[in-house]
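Read through the structure below, which is laid out as structure tokens, and then see the notes.
With one protein chain held back, the other chains of the complex are shown just where they sit.
Right after this comes chain A.
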Amino acid sequence: MYLIGNIALILGIIISLYSIAANIIGIKRNDRKWLESARGGILSLAFVTSISAFLLFYILGTSQFQFKYVAAYTNTQLPLVYKLAAFWAGNAGSLLLWAFLLSIYAAIIVLSKKKQNNMIPYVSNILLLNMLFFYIVMVFNANPFEMTETIPADGKGLNPMLQNPGMVIHPVTLYMGYVGLAVPFAYAIAALLMKNMDAGWIKLTRRWTLTAWLFLTIGNIVGGWWAYLELGWGGYWAWDPVENASFLPWLTVSAFLHSVMIQERKNMLRTWNVSLIILSYILSLFGTFLVRSGILTSVHAFGDSNLGTYFLIFMAFMMIFAIYVVITRYQLIKKESKPIEAYFSKESSFLLNNFILVAAAFAVFFGTMYPLISETLTGTKVNVGAPYFNKVMAPIMLALLFLMAICPLISWQKAVFERFLKNTLAPIIGALLFAGAIVVMGVKGIYAIIGLTVTVFMFNVHLAEFWRGMRARRKATKEGFIKAAFQLTRKNQRRYGGYIVHIGIAVIAVGVISSNAYSEEIMKTVNQGESFKVGKYELTFNELTETEEKGNGIVAADIDVKYKGKTNGSIHPEKIFYGTWPEPSSEVAIKTNWKEDLYVVLSSWESKEKVTFVVKINPFVSWIWAGGILMMIGTAIALIGGKTLSFFRVNGRQAGVDI
């Protein structure tokens, strides 16, 4: 297996090099045979990478501790699902996952119906360059099939914090997002290399970009959910450098998804769109670089890594290459664009939306890098933690929410201000009534109230848009409400899918604003049978029990919960002492209702009769997960539908490539 694994990795380098060369020769000589050979190379690469991936799964699943990677991240006690998930727990495995996903994406592209598209050789070469890089790093620095000198009786095991369903979903989805961004990047560069300046590459990559964005969304949301359940500090987003690194491409791709609509309709912003997708791809590499370089302190970083230099060189190479291509084609990109017809139009509002998203990305990037900048320039060590980001990002996100509220009401080309005002009136009155109601109910905190009011305004606008569309449908077709809503969405999946995504963001915003502004926390030491109150909850500590499960010691507290004076079941926060891990792990107990979470951590104990708990009341946190699900549904709807008819309308011909 050692041989098969290593041969597969070395074959990866050889096949990548061969396919790159075959593509170059094929393009230069315009020879189909060479191009077909390169295509075969890519398919072989997918096969070889799949062998490596399945082999790693196999040695992890069967606990073959003669392999360093298996011994470092698993042990015999580990459940099978986590043995397999250890694939991406370490540096070498995560690089193989990246290469595997990339090879599958490349195979899908060359196998697609558009395989005769003459962009494919260029696209596949850019993807092959990426794969070559990952293979080189694996063979020379982070080999998942490296052997141990002596075979240990058991492995070190997986960090307890990673033993959560989030471990199965979060890293994979995030990687699928990162890797997915390589595809539109490759198409954009290919279009530029071919001096093909229309929106053809955008049409070809719309689904790829949207899929990458969807996976980045899932990755970030699931990451937050996992942190909330597993880390025991009661939060879901710590503005850690690595978390920021995954948020950055999400912001720039969000901007890209909006600005490409202008290029589809108007053939405008071509340089901007190319720049945005290059930036998004570079940021995805930047995230990978941050995790592996150790230049910034992060709980997510791989501790034993020295791969930063490799990634820095590759990132710099791809960036310089992309910038060179853009600069040499700049004169071609900038001609032939149609002007915006009015200041007050959807086109202008999308430009503002892009500006705010990019400004948000700049603020996050600057804050993340500031400790490094400060230390390099002034020699002063500083931290840029959550309080900084909360203060800096709050006004930017508020502006974004406001823009999301008004954008759907502004028409393309030239919006009529009177009609805009008329359509805004009901949502804005609804939002102001909501603000008045929460103030009367005693809710305090001016910034949070403003944030929630803008969010409600945004929510109302989207609901009103659905309502108007349904009413128009019903008037024309006499359909019932449900059928009208269904048909309305089905007939314009891009638009209404997008609206559902916006509604999801509004729901998340409610959760984020409320949980930041109105959470309560207490630390309480109680005796057996003693009760204490937190918010509207009354908790009674019954007993502390000790059990053993699969070699791990579990200490659990039994607590009865009353909510508003009524019995509301019991909860059992735990502390688990792993046989193979020095630090115990907290398993928090959470009781959720629609408006708040009761979050209990078993902190410490003096004896079985005297225990200390950390208890938090986190308002509307469950809305963040619900909003995430809505965003996924909305994106899926937009992804399934959406023919870019306007593209054909604008260009009036096929885009120079065989689409």
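The rule we apply is simple: contacts are C-beta pairs under 8 Å (C-beta built on N, C-alpha and C of every residue); 3 or more make two chains touch, one makes a residue touch a chain; residues count from 1.
Everything that follows uses one rule, which is that contacts and distances are computed from a predicted model.
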Omitted chain, identified by the protein name its UniProt record gives, among "Cytochrome c-type biogenesis protein", "Na+/H+ antiporter subunit C", "Branched-chain amino acid transport system permease protein" or "ATP/GTP-binding protein": "Cytochrome c-type biogenesis protein"
Listed residues A:I396, A:A426 or A:A448, member touching the removed chain: A:I396
Touching the absent chain when the full complex is considered, from A:A363, A:A517, A:A626 or A:L639: A:A363
Residue of A:R471, A:K491, A:K550 or A:K608 touching the missing chain in the full complex: A:K491
Touch with the omitted chain, as defined above, among A:N30, A:T150 or A:T378: A:T378
Touch residues of chain A, complete complex, unshown partner: 231-233, 235, 238, 240, 268, 297, 299, 339-343, 347-348, 351-352, 354-355, 358-359, 362-363, 366-367, 370, 374, 378, 380-388, 391-392, 396, 413-414, 472-473, 476-477, 487, 491, 521-524, 575, 583-586, 601-604, 614
